[in-house]
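Partial complex: the chains shown occupy the same locations as in the complete assembly.
Think of it as A and B in the order they're written, each chain with its own count starting at 1.
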Amino acid sequence: MPTHARQLLVIITEAALEKNLIKAARQHGAQGYTIYDVRGGGQHGTREDSWEADRSIEMKVICTQEVAQQLSQYILTTYCPHYSVSMFIAEVSVLRPEKY
Amino acid sequence: MDPVVLFFLLGIAARLLKSDLRLPEALYETLSIFLLLAIGIKGGVELAKQPLAALAPQAISVILMGALIPFLLFPILSWLGKLSRPDAASIAAHYGSVSVVTFAVASAYLLKQGVAVEPYMPLFVALLEAPGIIAGILLARSANLSSIRWGELAHEVFCGKSVLLLVGGILIGACAGPDGIKPIAPLFLDLFKGVLALFLLEMGLVAGGRLPDLRQAGVFLVAFGLITPSLLAMLGMGVGYAIGLTPGGATLLACMAASASYIAAPTAMRIAVPEANPALSIGVALGITFPFNITVGIPLYHRLAQTLFN
């Protein structure tokens, strides 16, 4: 079965941004997303509390390279200056190219 | 000392001792949903007996007070404290809004002291959530008011968890009335104080974790967090006196004015004013003002009320 190259964009950030990121992903052409709650630490200190202002999420978007590039660029300029954000992109392959 | 305050101190101690004690996130959320609903229900049951229209002037005064507070604090924060506009506005917004748990601790304190309060005070908590936040956003964005998305903001504030559960609880209490509420009273009324104690344990853990932020905040903010509550309490008590509240009611309103929000405000400001550093506003609100209020402030404002009203 042939596989198709796609990119996996992963965004780790403050839980407060969840709604905005979903909207941004859809607007930039992503056909889906997956989110879960994480804890962690980085430049802005540790974020490990159960309290709302201290929650982090990780968001995964499988998409074409184009969407990944534009979406990550948008997040970089819109959210990275003021929010705790970690982002990376990995090369992945999928079986149903029309879905992503 | 009230045992609920002891739970708060236990939480702080656990943090300072670097204990691995953590309350699960789901418990934190459950407790806060419970408290908001229970406060609303308790108020709603009593509200059913009131002619609502008579409350309108009081309600409007309370809303105005909430909106006024940020405008009073903003100049202090930006001129005296030399804070940037977003930071000053964000901190001001936290104090304009209200801390539901401070209200709950104050209510319990007055109940224990045998002081009567107006039964509809929870309504004022719901009313005070939003105006301070909106005022703070106005202050932060005053250079560019057209950039505020009013629709989204209104939705976020009025349909946010806190206002929805408080108002929902009030409506349920008012519809069901004292008799209708009886079957759910063992959960929502009898357990209230115990749940509040558990929640304060969690608040202690969170506040204890915020103490390092205060180093970032500096001397000015620490002093601000200690002094402001008493000044706001006097404002709240004055408003309470002016609108004809009983001494108990005025004390509660003083506690609301003196308290800084740590549920609705941080979330709303994070989205609306991203340039503000949340470590500053949360550090001072939760690390200084909240502990001050529940240990020293509430009895102090109560004594003040006794003096003023006699």
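In this text, a contact is a pair of C-beta atoms (placed from the backbone, for glycine too) under 8 Å apart; a residue touches a chain by one contact, two chains touch by 3 or more.
Not measured: the values here are computed from a predicted model.
Summed over the entire structure file, the copies of each protein chain kind amount to A x3, B x3.
Note that in this section only the chains that are shown with their structure count from here on.
Chain B has its Cα centroid 34 Å from the Cα centroid of chain A. Residue ranges on chain B touching chain A, taken from their complex, read 22-25, 27-29, 202, 205-206, 209, 262-263, 266-267, 270-271, 274-275, 278-279, 282.
Taken together, the chain A residues at the contact with chain B in this complex read 14, 16-17, 20, 37, 45, 49-55, 79, 81-83.
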